[in-house]
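Mind having a look at this structure? Questions to follow.
A protein chain is absent from this complex, but the other protein chains hold their places.
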Amino acid sequence: MKDINQAIIPERDKDKTPAIECIGLGIDFGGLTAVDNFNFTLGRTEIAGLIGPNGAGKTTVFNLLTKVYQPTRGKMLLLGKDTKDLTIAQANRAGIARTFQNIRLFKDLSVMDNVLIGLHNEIRYSLAEAIIRLPSFWRAEKVARERALDLLSIFDMADMAEKQAGSLPYGAQRRLEIVRALATNPTLLLLDEPAAGMNPSETGELMENIRKIRDMFQISILLIEHDMNLVMGICEGIAVLNYGRIIAKGTPDEIKSDPNVIEAYLGKKGNANA
Amino acid sequence: MSVFSTIVSQIFNGLQSGSVYALVALGYSMVYGIIMLLNFAHGDIIMVGAYIVWILMSFLALPPAIGAVAAVAGCTLLGVAIEKVAYAPLRKSPRLSLLITAIGVSFFLENAAQLVMGAGSKPMPTIIKGTNIEIGSAHISFVSVVTIIVSVITMLLLTLLVQKTKMGKAMRAVSEDMDSARLMGININRTISFTFAVGSALAGIAAVLYSCAYPQASPTMGSMLGLKAFVAAVLGGIGSIPGAMIGGFAIGLLEALVSAAGLSVWKDGVVFGILIIVLIVKPTGIMGRKMNEKV
Partner (left out) sequence: MVKNKKGIPRLLAYAINALLFFVFLGILNSLIASGIFSSYYVKILMLIAINIILAVSLNLATGFLGQLPLGHAGFMAVGAYASAIFMKATPLPNFVAFPIGLILGGLVAAVFGFIIGIPALRLRGDYLAIITLGFGEIIRVVLLNIDSVLGFNFTYGASSLKNIPKTTTVTNAFICVSIVLIIIHTTIKSKHGRAVLSIRENEIAAESCGVNTTYYKTMAFVMSAFFAGMAGSLYAGYVGILNPSGFAFMKSIEILVMVVLGGMGSMIGSVISATALTVLPELLRSFSEYRMVAYSLLLIIVMIFKPSGLMGTYDFSLSRIIGKCGDKISSHLRKGKEGRR
């Protein structure tokens, strides 16, 4: 069996600084250890999956990576730089963007505004420039709107720009969240159950789009997903989490045949027969 | 008067007002724990309770016991009615709407009382009579002893109710996680109503005890009292029952201390100063737990 603490990175990313490197990351809530000894490395253009049974701590890992929680132990390097004490917003500016398991759009605002908020740090004008409406303001807004439409058109959503975000169908809301995350110009994109609630054909389309995004933006993508067809279909590396610990790491084929994984998902052989 | 007697009598003053704060703070804390609402109207329920005592005793010349019981019953009913009429329809609304409604209710009670009872204050008849107790050279008023004893007994009963009964268990479950509690078959609406009933009954008891100490009723008497009790709840850790008690006594003693130092004009300022300091240093209060928003 492979050493689960060993880094696995696709060949093409080997000579570059990893997008993210977690060393012994862990967090306790009260006395309870939610995530422990999380060692994980992600290549610069890798698509990786984080899977595991419900309550295994997958979303907690995302919250650690995005600095919603500060780790109790260990450290996390983003492009080789320590992320200690960063706030959520600073982590985003440093290059981490995410979507949420329970969609968190700006529901009452338009689709366009949602993406423009994602572009917040890309748009540069001061409050004074905005108030007196200098030409620089109009220019920056125009550029931002065009960029937003470009991003939306990745998912064929440009025609929905003026719709209210909360009124979109479920699948479109999930896609909009991805567009908004991309707008922040990340080096690492975290997707929390992107295919939840989608039908097989939508999921197929999503898989294509995730690959397309990686190729277009040359970023790394880490996703949590329960849909095994999606995970096995697009992920180059997979880490399996159970009770807050990584129990297996490897390529999709390795994971499929790993006895630890089978046990975590299906229970021990003896139990099944009992 | 000796230093000793000053200290002793101030401590008892502090414990007396502290026990009233604690009773009121419990109502805030329980309601906040269960529906995350800062129930602005809670202080005004006390005002209504005081008027009930006044009407029954001064107007109808009934004995104090009836006045007290009626005040507690009236406050309980009022609390439940407010929840049913004003808060229940907003269970799914944003918290800002609920908060604005609570302010509306508080403001309505104050202004309605002013319209009905007049803006001036009504002198309260004596509710509790008894000889003062002497410890060395210090005089301790009978009222403060009764107040402290009644509130301690009430709090013990409340603790029993919350820890040992089925309804108490339901209350704790709902404040932990409303959705899971619903899935476990707990009747959410009934539990919330019950919480309001208990909290308002405590306010009713506080109303009677407060009227003993400060024998007058006025339309705005509840707002400052309520605010200070809220500070007590925050200091103790909002949502925590022992916290509310500790916070109440702490605020009462602190006020007594400030008054003893001859700074009674700045009492309110000090209380709000405490609030701001607590919120900056330890927003969860003394006994509170951290509430993480699920991301």
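A and B are the chain letters, set down in written order, and residue numbers restart from 1 in every chain.
The rule is simple: contacts are C-beta pairs under 8 Å (C-beta built on N, C-alpha and C of every residue); 3 or more make two chains touch, one makes a residue touch a chain.
None of these values were measured; they are calculated from a predicted model.
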Fill in: Visible chains that the absent chain touches, using the contact criterion stated earlier
A, B
Practice prompt. Would you mind spotting which of A:58, A:98, A:175 or A:214 touches the chain that isn't drawn?
Written response: A:98
Fill in: Given A:23, A:123, A:154 or A:196, the one touching the chain that is not displayed
A:123
Worksheet item: Any idea which of B:6, B:97 or B:165 touches the chain not displayed?
Response: B:97
Worksheet, complete the sentence: Touch with the missing chain holds, among B:55, B:105 or B:241, for B:105
Response to the item:
Across the whole complex, the chain not displayed is touched by chain B residues 37-38, 86, 89-90, 93-101, 103-108, 111-112, 114-115, 223, 227, 230-231, 234, 265, 268-269, 272, 275-276, 279-280, 283, 293, 295
Item to complete: List the residues of chain A that touch the chain left out of this view.
Response: 66, 68, 87-89, 92-93, 97-98, 100, 104-109, 113, 116-121, 123, 125, 127, 130-133, 137-138, 141-142, 144, 180-181, 183-184
